[in-house]
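The structure appears right after this line, and notes come after that.
Here we show just some of the chains, and they stay where they sit in the whole.
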């Protein structure tokens, strides 16, 4: 990191009230460190005290190595796909003059809110022997067959497609903030558009790409749904599914083995974080950073239409098809019937909207959970991000690593770790946090804070320290410096992070499914319940309602933004 | 590269940054664009580079139209180099990488450079005196060092058209002098066409084959340094380039002027001014053409401001109807603020008429 | 006092007395679908309005993990537990987590489904059956052997014993039955059976016609069929493995009286009637099975020694994993 940043960063800590520093420190230890440590201790726990028995056993099992190999291939492959797609879409949206960017953006986010089993299901149908791809390939000459999704390739593909919005979201703002003169300078130096991209735009967008890539990487590590759906039929294990197998196993060492594997998975997470640091090593702030929304690449009409066409087809396949398949399932009288007029019915919607009080409670609970966690996350996450960026000491870096781990752990493991930590935070004393909805707040916070931190870090990495200096020589207190200078400047990244926290918290399932208690059911749980009870149609109806609500939310925000812009433009001098 | 700018306008929202500019630049020429802050210099340069589209008009390079409304050859396909006013250094590359970049990518790079990239890097580092800083990152450089990196990057590939936007503004006088010489010798050696934006009239006068004086998005005058300096076509040029005082009075004939405020109503003879100024009954006299005395006849006034400038002292004198600026040798008698003084033309009452002929500029 | 708590006893006074004593919080961990659990609790509250029952519901595996984690972290929070299969309870029993309790109502329940140590009692009958897609299979089979026949090549689907406790139970039972042994699984493997994570995916695959045959718990099929899905269930004539969703009280329960009352209620005639209404085969003798399902008397049950199955669970899974592993 920049030496100058190190030097100037000292001030930050020095002048922020020291209790704040202590508080954050304490919070991080309590919330993030202890569960991870409990897990590590558990992995050393054996009948004869602390020992390396489980590691010995696990590492001597060829299955473990096969699993690690699979995990490595899948996570790497999926991350690469996510980064490529995320960067490409972000580049197109940020720089070209294609139309309907806002709408495109909504469809890019959709895979994020549609439950992953639905996306996966839609994909298997799409790629299946009777699916449209097979039919198209049949027409074509040659013996082409659609990709078998129940395979490593299939898992990589679906996972990559599910996580690219993470990269997109964190990159698009960064791209817009790269001063166009830096790319102009490359162009007058004679480099082609592509070389300029590779040598200037890409490295400068690294804060976003690396952050997004890291999140995609961690999300792929923890993902259970996709490898379970596609991997179990193909007998492909990854760490997350293997850990689950261990945990539900019988015998006293079940948890310990699960914990041991979780520690191994944690290593992956740490390695991912380290690689990300490597990428960020040379990244430096630019002097000014403004979200420049004017297109930089003016495509001719023909080219523009081609790119728009390709992009929309891609989005139709990745977002709209799963959405439609979900919606059509929810409209059918009974699962498995053909989608014909006489089979259509709104009864599932009627049930969800009018008969099931659980569904409404769940929406309320999840909204509340997501909002509160997002809100607190914005403050804590941005604060930690700030310290991390301005004072990248070893301690602060370690904190970053630890905070990332809960996001990478399979939900079940994290939930168990939460039980270990919060049932009796001090042995013999049960404060009643576990067993109330409070535990969900804490668990979500623990799991998703990293999303906020990445969003904020990404933005802060682009703010030159002179912006702050100028505020301070103008006499601004830290409060005003944040409110009037830093927050407005990092807002896009900050909101991206908050947006990710909100959406993931809203539909979270795996952690909640072990930690919820009466009265605290969440959206994810209700969907899961319907699913387990065999009411697929109800679960899809509920999912559709949630997606629709989110879409309505998007539209409202969009309209408000429009209104606000209009007001500003009316009052402003611009025409 | 011969460049022809035809009737170019550029509008940002409601701001007219450029207003029907016409200019032709000959192959190998060194053109300085001189004008006050915000007059459109950078905008013009960006149009030449191909970063912006003209709102109207056309740009031809070697007879080829490279820029018009909605159509423009991209910068990387023009044989150019550019120094940005804001430096535009890449935060992730060190000094050496900045210089290497165009050497690796410039499409019109001569073979001898292509084969000796390391040598050329050394050469350019030497020119800008950054040898010892070649491994520094931009944020570890001072303002002037950054500007030199920007300069080095632009000149490294020896482009046919070199666009420079105030490339020396952050450098001290001595270094600036050296860089000027380097740029001039680069110009001589490579025969590149140079378009050099500056707000510093000395720089323009010293370096350029021709100067384009701009104001408010319009060209005021185009001409050689001497033309611009001795025969300003407009009040603006007279003031901006020669810092001239525009004295009110009457023109008796083409070279005789009677200033209004002269106490003894004497005439100034052998004076030269453009028809435009004569028509306005103004006579441009530069600060160093005047001299001050405590007594005697001439224009009377009170000293309002004194600035020590080393070899000179700059006085601002209130003559009632106007303020007049005078530069006196600092070795001469010194006056102080508030002193009552008389202003005379130096060299008795005449000014040597320059030998060159009066050239009417194409654009004004 | 046990005699007073029988659900069939309609003595108002007694009941009122009883309710006065039974109150407080009761934490109920279950793997029953949420709605069903809620109905059960509502009905229980109809009798014991002063007991505040807190439900935690999740998959059997999750519930057990939670319970074990609580145990390791300090103390188990659950009072009453109701999850899928008896083998799981054998596991909990060996961890010494259960409270012995012999309910009066248990006398009406087939002995095979009551733990001999009185730690847990079955509450309903869930048979694992053969499901078929009625659009793809017109000629309904009557034997498990159809799955290993040519017809079912690449056309069958089953849940993975590695992820589903119920499937692991079936694995234990079938491999210990002479008619099946490991040969059955070898045959499935040879026929390229698709293995899914759980029963839900099996139901979807068969209902959607992606596969023709599935191995799956009966009530899911019955429900889907009742809704109108093109799916049907078959009780093969070799018999079916059944799981009984046993109920048990945890050792450290803080409200033993309420816990016992709850267990009694579930096993009582009223409780069993409710189960039937919801769509499960009741375990108590003399109560009709819901439409489309067979009663316990009509069923041919395949079973095996529980404690043996418990001890062999991990090795069974491993063997399964090895069998299907060398794809």
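Here the chain labels run A, B and C in written order, and each chain numbers its own residues starting at 1.
Following the convention adopted for this analysis, a residue touches a chain if its C-beta (ideal position, glycine included) is under 8 Å from a C-beta of that chain, and two chains touch if they have at least 3 such contacts.
Values in this document were obtained by computation on a predicted structure and should not be read as measured data.
K.L.:
How is the whole complex made up, in copies of each labelled chain?
P.N.:
Copy numbers over the entire complex come out as A x1, B x2, C x1.
Please note the rule applied: only the chains that are shown with their structure count from here on.
K.L.:
Considering only which chains touch which, label the overall pattern as line, ring, star, complete or other.
P.N.:
Graph shape here is a line: each chain touches the next, no loop.
K.L.:
Which chain pair shares more contacting C-beta pairs: A-B, or A-C?
P.N.:
Of the two interfaces, A-B and A-C, more C-beta pairs touch across A-C.
K.L.:
Taking the mean of all protein CA atoms as the centre, name the chain whose own CA mean is closest to it.
P.N.:
Central chain: A.
K.L.:
Taking the mean of the C-alpha atoms as each chain's centre, how many Å separate chain B from chain C?
P.N.:
90
K.L.:
Compute the distance, rounded to whole Å, between the mean C-alpha positions of chain A and chain B.
P.N.:
54
K.L.:
When the centre of a chain is set as the mean of its C-alpha atoms, what distance in Å lies between chain A and chain C?
P.N.:
Centres of chain A and chain C (C-alpha means) sit 36 Å apart.
K.L.:
Can you list the chain C residues in contact with two or more other chains?
P.N.:
Expected reply: no residues.
K.L.:
Check each residue of chain A and list the ones that touch at least two other chains.
P.N.:
none
K.L.:
Going by the contact rule set out above, which residues of chain B touch chain A in the complex?
P.N.:
The touching residues are 13-14, 49, 51, 74-76, 80-82, 84, 86, 88-92, 101-102, 104-109, 137-140, 153-154, 157, 163.
K.L.:
Would you pull the chain C residues touching chain A in the complex into a rising list?
P.N.:
33-36, 53-59, 61-62, 64-66, 68-70, 72-75, 77, 91, 95, 133, 160, 162-163, 165, 194-198, 200-201, 203-204, 206-210, 219-220, 223-224, 227-231, 310, 313-314, 317, 321, 324-325, 327
K.L.:
Touching chain B in the complex: which residues of chain A?
P.N.:
2-4, 179, 181-182, 184-193, 195-196, 199-200, 203-204, 206, 282-287, 574-575
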